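Have a look at this one before I ask anything.
With one protein chain held back, the other chains of the complex are shown just where they sit.
Each chain gets a letter, A, B and C, in the order it is written, and its residues are counted from 1.
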Amino acid sequence: MIRHGRSIGVGLVTIALATSACVGPATTIAAYEGKARRAAQDALSAVNTALLGVRIHERGSLLENYFETMLSQTEDDISSVQNSFDSIQPPNSKSSDKLRDQLDNLLSDGVSGIAQLRISARREDGPALVQAATQLAPTAKDLSQFVESHGG
Amino acid sequence: MSKLLNLALGVLTAIGGFVDIGDLVTSGVVGSRFGLSLAWATILGVVGICLYAEMSGRVAAITGRGTFDLVRERLGPRAGLANLTASFFVTALTFAAEIGGVALSLELVTSVNYLLLVPWIGLVMWFVVWRVKFTYLENTFGILGLALLAFGVALWRLHPDWSNLLHQVVAPHKPGTESLQVYFYYAIALFGAAMTPYEVFFFSSGGVEEKWSKKDLAVERANVFVGFPLGGMLSLSIAAVASLVLLPAQIGVSNLSQVGLPIAVAGGKILLAFSLLGFVAATFGAALETGLSCGYSVAQYFGWQWGKFVSPRKAARFHLVVLLSLLFAVAAVLTTIDPVKLTEYSVVFSAVALPLTYFPILVIANDPDYMGENVNGRLTNALATVFLALVIIASVAAIPLMIWTKAGQ
Amino acid sequence: MRLSDLIDTPVTGTDGTELGFVIDVRCHQDGPIRGAMQTLRVHSLIVSRTHVGSLLGYERRQQQGPWLIKILVRFLHRHAFIVDWDDVEREGNAFRLRASAQPRPLPE
Partner (left out) sequence: MTTARIIDLQLRLLDRQVIDTDGKFVCNVDDLELDVDEQGTPFVTAILVGPRALGPRFSGRLGRWVVAIATRLSEDRSTEPLRIDYRQVTEIGNVVKLARTKAELGVTPLEEWVDSRIIARIPGSGHAPE
């Protein structure tokens, strides 16, 4: 076992990095729905992070730089969730297409909502921040419902 | 008096030095998705690192030789080289993750994009490795890393239902929404985060650097058996605060800023600022440790002069390897790979590489020719054999699980 | 010659049957003084059928060590034996045991 240590190690490492990084095409409707639920969950996590951040920030418990960085890091997260979900080839079924449009709208609302928060935070414009947060809240509810209704 | 101070310093450094980006991220991710139902993996990892570090520290004190020097001797140059290649890859990967961790932490402090900070961090790191004396380096970052006690304070201020927390730990219950394979993937990640090989390379090489001998065994054991468990408790508190604040808010940790949110919730700006000092110091200290460990492992395999107790010119090849590893690590982070994912890969691959160095050290710690009467006791051997099995199982299961769960999706 | 030339040399019995190969060379420090110490003269060869675990030393002595590893390595090296240098003769690229050879099992 020790004698072949090197060749086994190198082979395994390349396989692992290759498969776990890319997002394969969805095969069945159920698999696609699973990926949609997964994407909705990650997006919900990002939106909740932003909303929680605003609440703590309004209470004066969050450092400015920390709050701004958190919003931009979370914005990156939700954007990459949307990009990787959109890149999945949906199976050709009406229900999958409906599912895709429904989720895509929610993801876009989430991305633009968090972006709006990040802009207001950088401008340190309190009222705009609160207003953007209240607009974002329904997206969180819809995403949460989407996750529930798709086996979350 | 100085012996007591030395002891206290050692313990504090072990606590501060225990938590690194791997613990911060993995404990945060796991706490926010699994609550404390995976605490057993961290506890196992802590017991494992105590056992492993104590053995390799004792071997360093008695034989005056570093881990990889002995690994080559016990496995032969061929198997030793395969071992070195795998361990060096994991240590360099962890080095990159730690530098990413420093950058992310400084971004939280300055809100300057982390990628812009990375080259400067590399420069400062090179200066510290090059100019700062080993003991100052270890003590400063170890002590500053204690600022992560903010997680403990935050946990206290959240007034949790302690019996519920304890129940989650003692009677682990996998959340329904998570699959079994993801559950065990993160168990291995936590185990790898707690029982990181580089910590042992650094700990034992440090023992040789500081010329430990038999009389230092007491201090060495105190460092390990008090410092590491307290460090492990810190990891658990990171997971606990995440489970109390993030889990109910349906937030799964995907970036470093989320890991610090519970501290702001519990303790406001001051506690958050204090914890950020800990974030930067712990990751910077860990980056130094992994950087030096890259040099230690290669130099010890070939028998070159290594270590910081001599001038860089006296250990030219060692310092060259550290410099090249630093350039690799900085370049790896600048490829804009998500530092959190990079960290998860580093802890899982740490688990894969663990048996490669754990096994030879276990054998040497039992060799009377080397250790005289300081060989392992019967209890240590029994425990060490159990952990040998555990470490091998984790190592074998790590990569298949990583592929199956697409790294924990 | 180099030590690595001796290691791995096949060892056959008096009748030519394969017994294994040299996994280590035992020396006694009883040669003439050369510099600060007496030289290391080859006294016997340690022969086994596998290299795996041969560097751990379990098959040499009653070594205390994790019981499980000791058992495993002992099993791997159950055919290991030690034979004096004078009891072997070079034959091509192998060592053949002389008729007078008394190989001793390991661990002694």
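By our rule, a contact is a pair of C-beta atoms (placed from the backbone, for glycine too) under 8 Å apart; a residue touches a chain by one contact, two chains touch by 3 or more.
All figures in this text were calculated on a predicted structure; none of them were measured in a lab.
Asks: If you put the missing chain back into the full complex, which of the shown chains would it touch?
Replies: Computed over the complete complex, the missing chain touches B, C.
Asks: Which of B:170, B:218, B:316 or B:331 sits in contact with the chain that's absent?
Replies: B:316
Asks: So which of B:40, B:225 or B:304 would be touching the chain we can't see?
Replies: B:304
Asks: Taking the full complex into account, what residues of chain B touch the chain not shown?
Replies: 63-65, 69, 72-73, 76-78, 80-81, 130-134, 302-306, 308-314, 316-317, 319-320, 369-370
Asks: What chain C residues would touch the chain not displayed?
Replies: Those residues of chain C that touch the unshown chain are 1-4, 6-7, 23-31, 34-43, 46, 54-55, 57, 60, 85.
In this section, only the chains that are shown with their structure count from here on.
Asks: Between chain B and chain C, what distance separates the C-alpha centroids? Give it in angstrom.
Replies: Each chain reduced to its C-alpha mean, chain B and chain C end up 42 Å apart.
Asks: For chain A and chain B, what's the span in angstrom between their mean Cα positions?
Replies: Taking the average C-alpha coordinate of chain A and of chain B, the gap between them is 29 Å.
Asks: Between chain A and chain C, what is the gap in Å from one C-alpha centre to the other?
Replies: So the centre of chain A lies 64 Å away from the centre of chain C.
Asks: Which positions in chain B touch two or more other chains at once?
Replies: Those would be 75.
Asks: Where in chain A do residues touch two or more of the other chains?
Replies: Residues 2-3 of chain A each touch two or more of the other chains.
Asks: Which residues of chain B touch chain C once you look at their complex with the stated criterion?
Replies: By the definition above, chain B touches chain C via 73-76, 362-363, 366-369, 375-376, 381, 384-385, 388.
Asks: Which of the residues in chain B come into contact with chain A in the complex?
Replies: Counting only chain B, the residues touching chain A are 75, 78-79, 81-83, 85-86, 89, 107-111, 177, 249-252, 254-258, 260-261, 264-265, 267-269, 272-273, 276, 345, 349, 356, 399, 402-403, 406-407, 409.
Asks: In their complex, what parts of chain A are in touch with chain B?
Replies: Chain A reaches chain B through residues 2-3, 5-6, 9-10, 12-13, 15-17, 19-20, 38, 41-42, 44-46, 48-49, 52-53, 56, 59-66, 68-70, 72-74, 76-77, 144, 152.
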